[in-house]
Structures are given as C-alpha cells and as structure tokens.
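I'd like to ask some things about the structure below.
Every protein chain except one is present and positioned as in the full complex.
So, chain A:
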Amino acid sequence: MSAPGYTNLNTSVNYSLNATQNGGSAPPYQNGPAQSYPSTYPASGYGAPPQHYPSSTGHCVPASSKTPIMNNDYANYYSQHQPLLPPAAGAVTAPSSYGVPQGSLPPSQPYNTANPPASGAPLYPAAYQHPYTMPSAYYGQQYPVSQAQSQQPNLMAVSSGTNNGAPLYPIVSYPSAPGSSQYGTLRSSQAPMGPGPVSGPNVIVPPGQATGQSMSMGNGPIPPSSATPAHQGYGTATLCQQSATVNGQTNALQTQTMPHYDQNLHGHMTYSYGGVPPTTQGPDGDRPLSGTPATSVHSSPGHQPGLPYRYVTNSGVSSAPVAATTPAGQSSSSSEDEDDEDEDEEAGADSSSSTTGSASPVPNSYESLEGGSYTDPASIPPPGDLSRQAPFGYSYPAMQPNYIQTAPRSNPAPSATGYHAPGYQDMSQPFPSMSQLSAALGGLSAPELTVDSLRPVNLLQERNILPPTPTAPPEPNLSTDLKNVNCSPDTFRCTLTNIPQTQALLNKARLPLGLLLHPFRDLSQLPVITSNTIVRCRSCRTYINPFVSFLDQRRWKCNLCYRVNDVPDEFMYNPVTRSYGEPHKRPEILNSTVEFIASSDYMLRPPQPAAYLFVLDVSHNAVEGGYLNVFCQSLLENLDKLPGDTRSRVGFLTFDSTIHFYNLQEGLSQPQMLVVSDIDDVFIPTADSLLVNLKESKELVKDLLNALPSMFTHTQETHSALGPALQAAYKLMSPTGGRVSVFQTQLPTLGAGTLQSREDPNQRSSTKGVKHLGPATDFYKKLALDCSGQQIAVDLFLLSSQYSDLASLACVSKYSAGSIFYYPTFHHVHNPAQRDKFQKDLQRYLTRKIGFEAVMRIRCTKGLSIHTFHGNFFVRSTDLLSLANVNPDSGFAVQMSIEESLADTSLACFQAALLYTSSKGKRRIRVHTLCLPVVSQLSDVFAGADVQAITCLLANMAIDRSISSSLTDARDALLNAVVDSLAAYRANGSNLQPAGLIAPASLQLFPLYVLALLKQKALRTGTSTRLDDRVFNMCDFKSQPLWHVMRMVHPDLYRIDSLSEQRALRLNDTVVPQPPRLQLTAEKLTRDGAFLMDCGNVLYLWVGKCCSEMFIQDVLGCPNYASIPPNMTQIPELENPDSEQLRTFLSWLQETRSFCPALYVVKDEASAKSGFFQHLVEDRTESAFSYYEFLLHIQQQMTK
C-alpha cells in the first residue's frame, strides 16, 4: 500500500472522530488543533488569534458535546466516514436490513432530520449498489431503519470501534478493490460470530472487530474472538443509556469494565514504576533510580499548586489528581513483582474515587493535562476572579524561572488584558499575536521573559553584562503544563528555544539550529516502566510521550509524524492509580524522561555480561612515570564497585615490544603470564581463561594487581607495540563485547599502527594554520570501527609528557564511543596534582554507570531533519548512532535543518531514545522528549536563542571545520557567526538607533563566549600550544556535555577571601555561600584578595600578594604569604568558620560534576600563574584581542 494514501486515510478518520465529539467543528483540525478553535471560540475573549491554542490541539474534547450534537455526529460520521468505509458499511447493513422487516422499526426522528438524505443515499449505494444492482430507493428506505436500530450504539462505534479499526484499517480494506471482493473479506472476519441476528452495535463495529482480532493477539484482556467482551460491554452500556451524554457514557463504561480488566491484568502483566529492583541491584549500578518513582510521576501538572486546580474547578471537572503516592516501601527489598502487587493494591482506593468521582473524566482530564481551559465558555473564570488575579501574576519577576515554576500562578487566560500594557506593545511591535496568546496560556512569566530577552543591549556601553549568578537556560515559551513535563535542559537543549517556522527564517536569523544532549546523565529520579507492549508510533516509531495528543480514549496522535495510532489495551490500565481508562495518566505521559525495560524484541542476542579489559603500557617510559602503581591501587580499591553482576568478566593485557596475557583461570594458584612476541600476527594463546569471571577469579585478579607494579620495575624495553596490543584486545573481546581501557604513555613504535612524531615545536605558537590535526594513519579508525561492530568501546588514557600523536590515537576512542583522558605531564612523584587527578578520575571511571551494546536514535518533528552529529560514536545507518558503550559523562550534539515549513504546527518535538544493556544484563530504553514552540517572527527566534547551547554547537562545528579545512577557516567562521547574527538582529530591529553594537539580551554574552572560544587551546593561534593539548581540547569539546564545555570556555571566577552569608544557599543544614561571579579580567583581581576560578576539571585558587594573613592562616594553614608552598593542591581541613565556609563552597561546586576537579593554589608569582591567566579571556594577550577590541572588531566587520 502506498504510504501517502495510507496516512491520508488515517488523518481523515481522525478528523471525523474529532468532529464527533466536538460537535462537528473540526475540518481544520488535522494540523494542529489551533486552527479549529476560531469557530468555537470567538477570538475576542482572548484578544488574539488562536493560533497558539494548539498546545492542546487534539486533546480538547469539549465537555459540552451533548445529545443534540450527537445527531450532527451522525451526519459527520457518515459524510466523512462512508467514503472511507464503503465495504464495511455495505457488508454490515446487508444482513440487518434483510433480517428485519421494514415496518417494524420506526425510524428515529432526530436521526432523519439530522441526516440529510443526500449523505445516506448516494454514499451507501456507491458501495453497495453495484454488486446487487438494486434500485437505490430500496436502500434509501432501508437505511434509516438500520440506523434507527443502531442509533445509540453508533456513537459508541465511532469512539471505540473505529478506533480500533483505524490503525489496522488499511490492512483490511485499504487495498480498495471493488466492493464485492471487499465484501468477501469482511464477511470472513465476521463469520466466526455465528449466525445470530446482527445487533445494532455490530453494525458499525466490524472494522474494529476485524482489526480487533488481529490486534489483540498480545493483549491480555481482550480475547481474540470478534465478539470481544470489551466491545460488548461498550455496546450494552451505550444502549441502555438513552440519549445520555457522550462523556457520561464513557464514564459508565469505565466503571463497568474496570473490574473485568483488573482481573485479566493481574495474571499477565507486572508493572514496576520507578522500578527500583532493590535486591538485585548493587549500590552503584542503578543508583539514580532509587528515588521513589511515585514522586516523579507526581511532578505532573495535576500537582502544581495553583493553576491546574483552578482549571479543574472552573470547568467543573472534579477529576481528582492522581493522589496515589506509591508507598515508600516500594524501594524496600523484595522482588520486583511482589512490589508491584503492593503498589497496585495500595493505589486501588484512589483509582476508584478518581474514576467515579469525575463527572466526565475523559475530555476534562485531557484538558487539565494539557492545560487548556479554553474549550468551554463556562470555564472562563468569573470576572471577579480576573481582577483579583491579574495584578498578582503580573507582578512576578520573570527572570527567575525556578521561582516562577513553583510559584502559584494566576489564571493566564483572564489576565491576557494585562499584557497590553503600553510598554509591552511598543517593545514588540513585530510581535506575533500568536505569542501573546501563548503567553496568555502559558502564564505571565513568558511574555516578560521574551521581552526581556529581546531588550537591546549596547555591548560597547554596557560592560557588566555577566550576570552574577550562573545563567539559567532560557525557558521555552510553552503553556505551563507542557513546561512542567518538558525535558530537563541539563539533558536536552536546543540552540533555539523558539524553533523558526521555515529554513528561510532560520537563515535570516543566522543562528545555528541544533540540539545538545546528555542522554545517559546520572539521574536522581527516573520512572522505570515494565510493560509488555512499549507503545510507539506505528510509522515513525516514536515512543509515546507527554506531547502526544489523545484524540479520545482509544487513539493517540503522534506528535512527530502526526499519525493516528490506537492505544493498546494494556496502556489503558494505569498501574499507578490502578484504574482503567486513563491512558493520559500513565507515567509515560507524565514524564518526558522515562526508561522502559525492553522486551526480547529489542535484543539481537542475549544481553552481554559486563566485560572489562585493561591494556597497560609497561615499557620503560611507563614504568618511569609510575602510573602502574596508581592504577593497580585504584583498581584494587574499586574492584568490588565495578558495575556488573555475577557474570562480570575482567582481563588484563600488558605490552611493551611484546604482548603479555594473563591466565587468571579459577583454580590456578597464581596468575600465569603468557608472552606473545609475534606482534605481526597476534593470536590469543588460550581461548577462555584470559577474560575471566571476576567473581570466581577475584583472588587471582588481586594477586595480579598487587604483583604487576613490581614486575616491570627493571624493564629496559623502550618500544611500544600499541597497535598489536589493540588487535589482541579486539580478538579477546569480540565474542562478548565490552570495554577496553588502554593506558598509553608514548608514541607507538612497533607493529601495526606505528606513528611518527609530527609536531614541530617551533610552530607551536605560529599564527598560521596548524597542521596535523587529523590522524596520520587510518589504522586506529579502522580498528575502532571493527570494535564498534563487536560492541567494544576503547577508552584511552594518555599519560605522556612527550608528543604522542593524540590526533591519531584518539580515533580509536572517537569511533568506538569511548572516552579520552589525557594527563600531559604525569609523574607519580614530580606532579602530585596530576597523580591525584588521575586517581580520582580512575575512581569515577571505574565505578560510574555503564551501558553496553547501545544505540541511540534522535527523532524530530516532521519537517526538521538532523544532518550532522557530534560526539564519540559511529553513525551506523543515516540516523542511528552506534555506541558500543555509553557512559554518563558523554554529551552529544546534532545540527538540524528545516526541510519543510513548520507553519502547520505550533510545537516541534525532539525525542532521543537510547537502547542499552545495563551492567546487570537488563536491556533498557531511556527516552527523552523535548517540546519547543514554533514561531514565525524573527524577533521571537532571537528571543529564544540559547547562547550557551549556540556556543557549544559552534565549538563543535568549528572543530570539525578546523580538521576538515583549517584552523584559520574555523576561527573566521566563528567570528562570522557573531557578526552575522548581530547584523541580522540589527537589520530586523529597524526601530533601533544604529549607533553602537546592539545585541538582544538573549545574545548579549555571545561575543564574549565566542571570544573565549577563540582563546581556547583548541582554537587559539599565536600562543604556544602543544599539539596534543590542542587535540585533547578538541576531543573534549566534541564529547563533553554542555555544562562542562561552558565551564571550560568561560570559567567562573569568584572572590573567596570574604565569603559572606548574604544570598547564601541553604541546603538541608549547611549554608553554602554564593559569591557573585566576576568577569574574567585581571581588572577584577586585587592584590589583597583571593580568587577561585572554576574551569570544570581544574580549580585555581589565586592568592594575591597582599592577601590578608588571616585568610592565609585560617584557610590555607600557612603562617604567611611567603610560606605558601608552590605546588599546593589541597585546602587543609581547619576548624574555623572561614575554612569551613570555603570548603562547603568547594564541595558544593564539586557535587554537580562527575569528575573531581584538580585544585591548584596559585600565588601571584610569575612562574605558576600562566595557567591561571590564560583563562582570563576578557584580557588582551600578545596575540589576541581583549573583549572591547573584539567588540570593535565585530562592529567594524558589520559595517563592511
């Protein structure tokens, strides 16, 4: 079947469905609910075109569609459905009209009037007439009869029968053969029903039943026979309620059917939310999950203090919020399944109240879900309400999103008038009314935020643009409820939080469009869902998420491709509230970050065990540096904390000019070393005792680690056969896959993958292009691709003081999704700071969570397309990222373009799904969904620019550019990015005075960040930079998450010698001082102060010459400035308030990052401070602009 036709069919079905419940107002419904509102909703109430309504497009089934409308429904149903369903209708009517004498059933009055003969007669015959060649008049008569008979059920058929039918419909009848053949097929599906009289409800249901048969295979509750109990139940329920409201019916239904489902469900499925599988999980493995799931589930709109509640009362819905907090006992130790039982039972009481208590649960709770109260005039609050609330909300400061989020907010709708304050109007002349409306919907914070982020800033005049507190990412301009469920900006960020409608608009703004992801981040709360069927869109395979729209109880519309899918029966059951028929309250719908336990369909092979292989350089150079001791000690300490279960495997391999394997087979008295000297053709000496079960061979492993450092102390071997060692590692690991950690200390000089020194030290500070940024050989890349194919990731630790051609070596990690660590001047004695850092990094590295055999796919709304990926992985098919390993510290970036106009949608969504095997052998899928508004005005695009995300994406692009083209090109491109976007802004805001360098407030930091980028090791010229340092910096940019990159680019500088409790953060019982951030310029440093610079991985504590002795004594523990040791790397723990305050602050800074930063105490003396001063990016250096010069340069470029 042809795809377009297929989708068409469905959308139109969808239409009429809406029509049914909406009272037929629906034609433009399809592409966003927004447009359909004008007709029901006079715009006057909101003072703006309804375009933005859409947030709830499909969801808003008005509660008001009562009986009179139902008649319309028939008309709609038939006029719209019949062309689609001719065979079904024909087939079905035949028996009933024959079987029933004409006269016996009085045609129902309402029906006839509502249903114009035109729709009945011509349509039916069209399908029917041909095979039988009957006079149409005959059918004309017959038709109403059958209708009358089935009048009530009809409605139900629309909502349940066709629902079911929709997705499978094409399969049954789409291959639209002439009526007769269709007829045959349909009959066959009906046949099993038996010869009994075809009753009313069945008349329309058949498509549903036909599909029901094939659909319900996997669904416990519904027996596969076509006379499904569920449907029957529906039918009867509807039948006995003469002319009840739609909602009432469904409600009744739910209560009726619920017990039935409960029974069935018990046997078949187990749910574990937040599924903390307590006993089986070690302390570290799933640590993030240990929060009770319930709490995260409950961060749903329903629980936000003010707003939703008001909606609820206003619209007269009493749908009780899901109050069933899952007991804390859930995380207690018992098996998963038992837990679930408990959960079910305890939630039971609530479920009954929430279902029965609500007058019309279905549509209204959708409403509350999506935050729209607009469907029903009755829901507009009384004027008194309005006057009281508007000023209240208006006075809220808009810039502190956190605050706003939790603060009770006024009802946005009534306060819309408040927005038309003159100032606002002036500011946003070109403002689309759309955003006003959405602002009205989204709460007061939105417009002010937007306005504020558009405030023009003259960069040449305003010097203090750096906010004293860390900059929060801009908040998308969405309705509150969407905002509340949206993905955390730490995980998922877009460079433009307002997505431009067209590529042309994007081009006008001259800003890059892309996403920054940190998908496997350590999370403290994560709902874990176990269910038999993971609900996904049938055409684009999107996972169901909070931003889909439920057309009714049985169908949902994909928010990425707009396909209408049906809701599987299992999904109708909500295990949290233990109620049936609330698909919108499932955790998938309430959380934008969820994790599914995958079924065996998601496995190509049995889940692999955690396997770790350590490949250690033991040449003379390595032994001299002394890393081996540190490594062995760290591993010994963390051996029990390695993520894994009883299957975990571990192996060791050392190399110099030969390769040494270690037989650790259980039962040996001591480890056996096997030496393979044939490095040209590496083979594995014994098959299965080199990679051994950690649990069983633990003693041998410990023996080996204790012996290893001393085994090579007197080695004279200087060569390094890294290539062959990697080949051996590949062969050893390929049956299982896993992680290979390579420790290398020099250039590989033997065997495959030999490298030469390519760096010319005299060129280190050249301002001309830098050469050798790319790999010298493709050996490492090829090896990495082989590894990736066998699910092996190679992590590289380079501990080398000389040039080691990281540009080539890094490929082995880049393409196998590994990570790269670099310790440029490592020595266990001479450089204790590096040693400590290495030790701490190892600790984190060994114990952090790990996912094996992972793949990630990023999907986005139809019209957007992803074209470039940044990060460490291999792109397997066009958009599938193959990640042999995934770790919680790696970030990814993608660039996007807009292929088709997004004009017909108001929301763009992005979904990243990461499928991985946990270290416990569980296959899991972690899904993140981000939702952003689409805008049509350039000013909105600028208002939504996320300058940090833009900077990170630009950095990634610049690094690609510098490798593929040249460093100079990359630097020019960065400069042009600023110039172009500021020029675009100036061209747009024509009402602004042209003097000065004007940037919107949202982009005011952009020139500063770009300047900082240009001064990074990766991209700087003119300053002496070792090639390996540069390349490592580039690798970091490509693979680190956003917050880390931003700290590298623009470190935070604090003055810490006079910490006060002013504005301090209070956490539990500790008070964390919050000194203001300072600009990165030497101007801010004073001789009598002490300053802390936070560069992510490194902390510098700069102590001025005239710093008060009090501080030096109290905090640093030295009598005076002169006695501070030159390489101090720790703050002593002293018992006085100053020291304690500083240490709380430091530990607070470290809390949020995974790798412990190294601390250097820097004195104001020439020798040590270059490392510190290179981060003062606003200052002039011998080869680079100061910030002010840079601004002037930009201005000059703009006028050109």
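Quick notes on this one:
Basically, a contact is a pair of C-beta atoms (placed from the backbone, for glycine too) under 8 Å apart; a residue touches a chain by one contact, two chains touch by 3 or more; residues count from 1.
By our rule, contacts and distances are computed from a predicted model.
Its UniProt record calls the unshown chain "Vesicle-trafficking protein SEC22b-A", which is the correct pick from "Sodium/hydrogen exchanger", "Vesicle-trafficking protein SEC22b-A", "Acyl carrier protein" or "GPI transamidase component PIG-T-like". Checked against the hidden chain, the listed residues A:R578, A:K814, A:K922 or A:K1038 yield one contact partner: A:K922. Considering A:I597, A:V618, A:L722 or A:L842, the position touching the chain not shown turns out to be A:I597 (whole complex).
Contact with the chain not shown here comes from a single listed residue; of A:N565, A:S634 or A:T736, that residue is A:T736.
From the options A:N693, A:T777, A:N976 or A:T1023, the residue with contact to the chain not on display is A:N693.
Taking the complete complex into account, residues 94-95, 132, 183-184, 187-188, 191-192, 269-270, 335-337, 530, 532, 597-600, 603, 605-609, 645-647, 687-688, 693, 695-696, 731, 734-736, 790, 921-923 of chain A touch the chain not shown.
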